[in-house]
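Just one protein chain is left out here, and the rest sit where they should.
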Amino acid sequence: MNAIGSQIKRPGRWDEPFDETISDEDVFRLKQLDPFRQMDPDAFSRAVPLEGILKNDCRLLDLEKGDIIVREGDYGNSAFLILDGNAIVSLVSLPAEVLGRKESRRLGWLESIAKLWKNSPHRESRDYAVQLEELSYVGAREDEQGTRIFLHDIPRVIPQGRSVELHPGEIFGEISALTRTPRSATVVAGSKMLLLEIRWQGFRDLLNRQPTLRKHVETLYRENSLRSHLREIELLKYLTKEDIEALAEETVFESYGDFRWNKDFKSISRKDISERILSEPVIAAEGDYVNGLLLIRNGFARLSREHGDGHQTIAYLGKGEVYGLRELVANSASEEQQPYMLSLRALGYVDILRIPTPVFERLVLPKIPAEKMPPVRTRTADSKQRRAASRGKSMDAGLMEFLVENRFINGTMGMMIDLNRCTRCDDCVRACAATHNNNPRFVRQGKKHDNWMIANACMHCLDPVCMIGCPTGAIHRDSHNGLVVINDKTCIGCGTCSASCPYTNIQMVEISDRKGKPFTDGYGKPIVKATKCDLCSEHAGGPACQRACPHDALLRVDLSTASTVTSITTRT
Amino acid sequence: MNRPLPGMKTDSYERPNEKWTETVLVASEDGAEVTTTQRSLRNKRAVFTLAVTSFIVGTTLILFNSPYRNEFLAPGPLCSSHAQILAGQGADRCAACHGAGDKSFAQWFSDAISGGRSIGACQSDLCMECHKNSLNADYALVAHNVDPAVLAEMTAEKQRSGQFSLASYANVPGPPVNPLGELACSTCHREHHGSESLSALTDAQCQICHSDQIHSFEKDHPEFTSTPFNRRSRIAFDHTTHGLKHFAQSGMEFDCAQCHIDDERYDTKVLAPFEQSCAMCHEDEIIDSTSRDTLAMISLPMLDLDAISDAGGDIGQWPEMATGDFDGPLPGIMRLLLTADDEAAAILATLDRNFEFGDVDPYETDQVLQACDLVWSIKRLMHELSVEGSEAIKRRLEIVLERSISDDELVALTDGLEAPVFQEATRRWLPELTTELAVRTPGLQQYSLSQFGDGEVLFHYRPRSSEDTLAENPLKELMSANVSADQPAPSTPDPAPETVAPQQELAVVSTTPDPRDTSTPPAASQVIVNNERGDGGDEGGVVRNQTLRETPPVEIPAEQLLVENPLKERVEQTPGNTGAPVQVPPVAANAGQDDAPLAIVNTQSGSERQIVNQSSSPTAAEPSMPVAGNRQPTGEVLAANPLKERFGAPPVVPADPAVNLPVVNAPDVAQTVEPMEDEVAVIPNPHMETGINLPAVADSAPVSVPVSDPPGEVAVVARGAWIRNDLILQIGYRPEGHADSTLSEWADMITSVENADVRFETSALFEELTRQNSIGTCRNCHTVDRNENAFVVNWNGENHTSALREFTKFVHGPHLIQPHLQDCSYCHTLDPESNSVASFEGFDSTVSISNFEPIVKDNCASCHREGQTDSGCTQCHNYHVGSRRIGD
Partner (left out) sequence: MKPPRTSPNFTFSRRRLKYAMIAIISVAVIGLLVWLQNRNLRHSTFFTGYLLMGSILFLTAFNLRKKIPVLPAFGSATMWMQLHIYVGLSTFAVFGFHIAWRIPNGMFEGLLAFLYLAVALSGVYGLYATRIMPRRLAALKEEVIYERIPALQRQLATSAKRLVLEACESTDVLARFYVNKLATFFERPRSLAYMINPSGRRRKQLLDEITDLNRYLGEQQRPVGAQLSEMVQQKDDLDYHRVVQGRLKLWLFVHIGMTYSLLIISIIHGIMAHAFAGGLR
């Protein structure tokens, strides 16, 4: 076969603007509005001017009353600025059917078979003649910007008094956009409104250039997102609305570690484990005075205790977990004040909410029912009891270290292979290939800890660093199932994601057309695309690899929660 | 097919789904990457699989079409016998048993698709190709080879009697039967297992259908309830009385083997023939009864003429000696024949079943008149008979029995009884008969009766029935019937009735044909001679010498006798008379071997002579004797005569008919029957057993010389002949002894009539023939069975009626090898108290009182038990019933 395939123009940063229709006078009008009015255009780099951001990273939405703007749980990648009209934030989580979360993109089994049938014999062959299927929602309305779902009757879905109203000039959705967390609430257009949607690459640039905006965002965060977050926390669900608000006022918002931890992760991981631990930013040290209850807002933290000269990892805390509760309870119960028993270290980037001790004792402690209280333990009894506890269904320490050190705890859908059962038959790989146009999307190879191997398949991380720095947003959270997927159409093959994935689970491949001839640009260089596991999101059966394993060896596991891992590793 | 392009960098995915794997080899010298591609292991596996599959399947298909096809396909060796049979034929060996055997694979396939049987004959049919001879072809495939209806009946019967239960196919998935209830042979007979038995059937398999579980013979097989045959024996023989009384008293050994002899294959016991078993004691009974009276066909009643005239009836001429008070029987045969006459039928229907003329009350006018009508119908009968002879009998029987009567049957019944006999009788008893009838029935077209010697008598006859009935009235043939011209010329009829003088009792009738037609070819006598040659043997030779010595050949113009002796035709018509072979040969055999019969014969014949002498005297002494008185000696005389013939000759040379006639008879007749020559007249008649028949002829020899006949005589014949008795005005048949064919023929005829015992036409004759101590005393030994509504006389006493397989088998042979079994009583123990007589009285064959204790199962079980002799179902029970036994 000859190397000269069909040619296409090499994609660039703003080749695909967020919205084609946004015009220059739109941009001009926007610049007259807050907060852009205060912004100093010179503060922006020439490569990325404010106009550019507004033109390419923004889009204007004309919404009717009842249109759903963002859905709770979405991994939205953009923030919203209200230009006109007002929005309603629901404080109750809405039923799925209302949110239109139908598996409409799932293929019927006939389609699936048809797709198998149409599989190309060639590697990585693409067919750009075929348009990607459009999202289609039942009861939807079409407008020039695409499809919109709207609620016929807002009060019926969102009960009176369980909602917050947002007004022009307010920004929402920015926290999710910035902290890569799912939308905390559903937002609906409360009236006919005009909305500016800024995708998070653009918003990030704005923040970097505008400290005022950053402060503004932080206040916003404290006001809405923080409260709803506090409400989500198990421990605080006994508090009344007023308590929560009071709590929100008092809560300290801290963040540790590097927002871009994955950059130096590989270099660190080469260091010896003990010094690696020491290099991790300490959030609270063993033996420190107990100055508050720490809530993990985002990211991961390592719980460790001094063991001989080194530090032994006891557990890792993920989003929503608390630190120091036991100590607080114990101290409030007795006169003898005891310090933190374990030290908490930031793994990568961690957001912390600190509830100071007095606030805790005033607002929270009285509300917690006795049975929810952790057992009071004296420091002496502690180690014995912990050993007793660890003898239960707790994760083997070695494995935990393994998962933590390699940051596998980040993965929600890590591919765990039990090497004691795996016959190396490669059925999983073939199944994967069959469901992906004859191209595997993972490598049955990876780091192993005794009989457990985490294969090189996308883990769909809680903290998907791969999405950082994608110039086009081709890699994104699926707005339905939150899976990290790559829009092959818009991927420009820059390799950022592949490079930033700490687990090397994204492979750059050279694509070819239906005839198997490679696509090349004008200079004969092949066009490459980023590929990775999409967990067979469009097939009803779920991940084909797991279903294809005849020996129960391969499983897609939520590594971020220790209990799930344990339930797998303790199978007998 | 996706081989990576040379020099092209590839992603780091492993692609086990592709046919080709590339291996990146780092060349040792200048670390330059070299990529080689090779088939993936899976691809190699695919190629290997393809190769193996195509090889094996290909080879198979080749072998299918090769000459070794059969060897290749055969699923295993055949059982030895089949293997031997099929050894010869090579290519189409399979086809002998399999319809598909010679078909192509494609045809098999279409067959399998079409659900089978689309190719060739089905296997069971092919099996029958060879086995049709040994199986009951009609029901070869149904259960037990028995008509399902019959089988169902038997089953129901047995279930009623609680003997066994039969599982319905509902509760167990029984053997695969088709809608016709047929089973494939292969259901039980599974081939291709080499030496394994093809016919092995386990008890469990029997008990699929026979659901009451019998686990072992000795344990829970039901006790035998009946003697082998659950019916009374066909011969009314009471073992107890015989064994314990009769034999004991006569000091004879009651030896089973005398009557129960082995069949030719020594597996069943069969009855010895009459002559060997019963004859020695019971023959004379039969003789006596036959001597005492005859089977009357015509009998003129005594009529009270005064009463008749008072009643205003008219019976025309009636014999003097038959006048007086109303009296006289109405014999069965005559009754039967009369009912063919509508008038008589009408009357008889009203009369009592066993009506006698004695019952007529002279003072009851209408009874008397009825009697008259009856008498007239008798006269008509007489006339008809005298005109047509046996033809009339045939016709009337056909009317009454409503079935056609074959010539053979007729001959057997009438046994040569022809018109002349009746003409003679008519001439002697009712000379006016024809004219009377002519007067009574005027205005008819006339025809000539040439038989009344000189001068033709114009004679008008009109059937009593009206014109329309004329059509079906058999009598009408009479009008056109031209009676054969060659009737013997009788002497001129007596003008006056008084010439028939009562005191003149006996007369000899000559039935000798008139001399002009002595047209018999010597061939006739030749027939006899041939006969002798045929079954004579050297004894025949011996006897022959005697013949030469003692017989004046001239005296016997055999051909004259034979002239009207239908024997001639008979010999040709009915070859090998049915009864004969069964009885005779054993006698022939025994006659040579054991001398018992001979001894008996000698004594017998001795005593005969005396009897004869005595008997002859009184008749000689007092010629004039009262009728009543004179019947006796007549009886005597008549009785005497046959004995001579019978025991003089037959037992000695039963197989030699021709020769024995001179041996005894000529001299006997010469000496002893001399005085009664004028008393005896022969109506010569042929007989099935010429040995018996011819002596009669011989008897007639001396008297057969035409003599002037004094009026008023009694025509008498030898045994097995028709007798005209002028004393009692009767024509009847006298049986010749045991197994008289004519008598048995009449018996068979009457018993075969439906409800013969109740119908007024037949009941009389039925009663006459089937009662105890009837003439010939047949019924004393031969039981009569009622089946549905007709009857059957068990002439053959054999209980093993069929040569075919039955449900239960027992072979005496091997058992009798055992010393302790050789005494029959080991199994068959006589029950001294038992009295089986009752069981023989009725017509119901199932009423069975055995003289024997039921056979005890333990007798069998003492050997046939687990671990000893085989005690499986199939040891005693056959599945295939009705088929010929192997080797037959």
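Order of writing sets the chain letters: A and B. Residues in each chain are counted from 1.
Just so we're on the same page, contacts are C-beta pairs under 8 Å (C-beta built on N, C-alpha and C of every residue); 3 or more make two chains touch, one makes a residue touch a chain.
What you see is a predicted model; the values in this text were computed from it and never measured.
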Using the document's definition of touch, tell me which of A:His216, A:Lys517 or A:Arg547 contacts the absent chain. A:Arg547
Where the complex has a chain not shown, which of B:Val57, B:Ala83, B:Ala349 or B:Ala790 is the residue touching it? B:Val57
For a quick check of understanding: of A:Lys118, A:Lys448 or A:Lys489, which residue touches the chain that isn't displayed? A:Lys448
In the full complex, chain A touches the hidden chain through residues 109, 112-113, 115-116, 412-413, 419-425, 427, 430-432, 434-435, 444-445, 448, 450-451, 453, 481-482, 536, 539-542, 544, 546-553, 555-558, 564, 567-568, 571-572
Contact with the hidden chain only, please: which chain B residues? 14, 16, 21, 23-28, 31, 40-41, 45, 48-49, 52-53, 56-57, 60, 71-77, 94, 97-98, 100-101, 103, 105, 107-109, 111-112, 116-117, 119, 121-125, 127, 141, 172-176, 178, 182-188, 191-194, 204-205, 208
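Here is the rule we go by: only the chains that are shown with their structure count from here on.
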Report the inter-centroid distance (CA atoms only) between chain A and chain B in whole Å. 110
So, in the complex, the side of chain A touching chain B is made of residues 1, 3, 121-124, 426, 429-430, 433-434, 438-445, 507-510, 516, 518, 531
Partner chain A, residues of chain B touching it in the complex: 1-2, 4-5, 8-18
